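The next block holds one structure in the form of structure tokens; read it before the comments.
Omission of a single protein chain aside, the complex is shown with its protein chains in their original locations.
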Amino acid sequence: MATQQVVAGRQRRTEAPKGLDMVQYRIVKALSTPTPYLTAMGVGLWLFTYWVLCEGLEVWRFTKLPGPVAISKDWFSPEPFQGISIFTQEYYQHIYVSCQRIAIAFAIATGVGVPLGLFMGWSKKVRDYAFPLLEIFRPIPILAWVPLSILLLPGFEGPVIFLATLASLFVTTLNAMLGVDSIDDDYFRAAGCLGSSKWDVFKNVVVPGALPYIFTGLQISIGVAWFSLVAAEMVSGDLGLGYLIVDAYMNNVTVPMVIGMITLGFIGYVTSVMVRIVGDKLMQWQVRELAQQDR
Amino acid sequence: MTKQNASKKGAAATKGAISIRNVTKIYDPEGVNVKAVDNCSMEIAGGEICMIVGPSGCGKSTLLNAIAGFHSITEGQIDVDGEMLCGPGREKADQGADRMVVFQNGALFPWKTLVENVAYGPMVQGALNKAQAMDKAGTMLAEAGLGDVINKFPGEVSSGMSRRAEIVRALINDPKVLLLDEPYRAMDALTKQIMHESLLETYDRTKVTIFFITHDLEEAIFLGDKAHVVTTRPCQLKKTVEVNIPRPRSYETQSSEAFRALLSEVNEAVHEEAVKAFQAGEREMA
Partner (left out) sequence: MGNSTVQKRSKLSKMLRSTELRRGIMAIFVFLVIWQFGALIDDWTGYDMLGIGLVPPPIDVLITWGDVIPNIGYWQSWVSSFQRVLAGFLVAMIVGIPFGLLLAVNKYFRGIFFPPFEILRPIPPLAWVPASLIFWPTNEMSIAFVTFLGAFFTIVINVLGGARAIDVRYLRAAQSMGASQWHLFSRIILPGTLPSIFTGAAVGMGITWEVVLAAEMISGGGTQGGGGLGFFIWSSYMGGSLEHIVVGMISIGIAGYLCSSSIRQLGILFMPWRRLF
């Protein structure tokens, strides 16, 4: 089953390229479109503007903020001027603490929210009782819970994790419920015809059928968890990336502040991608169907 | 659980005889009564292919749904092999593997492969364990010409293949009745031909009772033993046309005189209803 090698794209293929050939093919193909060049241009333009405003021309109040040069100098140096770089242990401590909190919050929210949402979608009875309560609590912004959670829960970690969990929980539950709603009636009927018990229906129709919505919900919920976590960390003052940002601000060192922001953005993005990858793994049937359509 | 049946319609295996008697179904959406079926009666012999023909939205699906146990009926009674399915005292039949449905838009579980789909019924009913079920499913799929794709997902194969697989999924449970609700509606004419031949071949092997709803008149005459023409909403039996063309049938049959004669007979009966339906602006009902 030999595949033809790409020779300046001239050879005809009889089979789809595999493995390394496929990677090569994709790269060559991508480079022939304007997209990567535009992206480079866009990012370059943005970085340039940023530099010009903060360091190059020192426009107006932009001087108060650190420019890209100042940031990279500190971030990548073993002896950072303002205290945080990829070489300092403190940096990783903050990252670790925030990530740990997110992991706990996300795990609890998913572990409670998904089953709850699935039951709410599946059983009208459960939904009739639970949904009104959910809808009453949902409009209350997460941050409004801050004072109450500080008073009711012990220590520092408690309120912080509680807030992130709560935010995620609402999103996850709602999406799981909507996921069950989205399942075509015919699948339930087919399962019934085939002699399924209620539990069979739950395992074989409700859970897989709701998965797409569940994972969309999980991607949103992890974003929301980060949002709430940062807010809580900024207010409750312990460790963590949110705290790093506020602390740097308080101590007038702006570089760690921006490093914190960038790191947050990056890690937030990575966690979101991780959720998506897990989703793709579990929903092979969707991935393969889309591949058929060459998407 | 097969029951002993005393059928008067003669000959060998007559399981799956359906008796629909004076069935009326009234929906109540939004407080406005909708009479879908009105005092409809028909008899379907065991082992026969029975085609239900009529215009859109006239309530044909309602009958199928009642037999399958998806909806209740308001009045009347439906029996299968002499035993009451639904009727006075029990308005909604239980769903069961003795009456398998093949759905219009296809209801193979998208998250299971074809072989997993087919094996699902026996596994879940406890009739076979997993290994046996997968084995039997694989064999039956191969018999239906799908041997190469048993491990693919429904989204990866053509509609013709997935519809055939769905029929296999129904038949592996050895049902008394196969309920088909316009299963080939969304297909092009060429694929339909293949589907017809495949269905007939399956029928010749298993002699399962088939209750088939369609718009396509040629399909009705080609496949059926009887074609029941029903009126627009509310649904009533208007005319029954007996199709005496001998089996096995092939596509040459379609050009025979007998075929053409039957076709025009059915056409006459249906056309009147089709015009009425069109004027009433019917929309497809569930």
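A few remarks follow.
Think of it as A and B in the order they're written, each chain with its own count starting at 1.
Going forward, a contact is a pair of C-beta atoms (placed from the backbone, for glycine too) under 8 Å apart; a residue touches a chain by one contact, two chains touch by 3 or more.
Since this is a predicted model, take the numbers as computed values, not measurements.
Touching the chain that is not shown, out of A:Ile71, A:Leu264 or A:Met283: A:Leu264 (per the contact rule at the top).
Contact with the omitted chain, checked across A:Val112, A:Ile183 or A:Val235, is made by A:Val235. Residues 34-35, 37-39, 41-43, 45-46, 61-62, 64-65, 124-125, 128-133, 136-137, 139-148, 150-153, 223, 226-227, 230-231, 234-235, 241-242, 245-246, 248-249, 254, 257-258, 260-262, 264-266, 268-269, 272 of subunit A touch the missing chain (whole complex, contact as defined above).
Note that in this section only the chains that are shown with their structure count from here on.
If you average the CA atoms of subunit A and of subunit B, the two centres end up 47 Å from each other.
Residues 68-70, 95-97, 99-101, 103, 105, 107, 109-112, 120-121, 124-125, 152-156, 169-170, 173 of subunit B are the ones touching subunit A in the complex. Contact residues on subunit A toward subunit B in their complex (touch as defined above): 184, 186-187, 189-197, 200, 204-205, 208-209, 211, 283-286, 288-289, 292.
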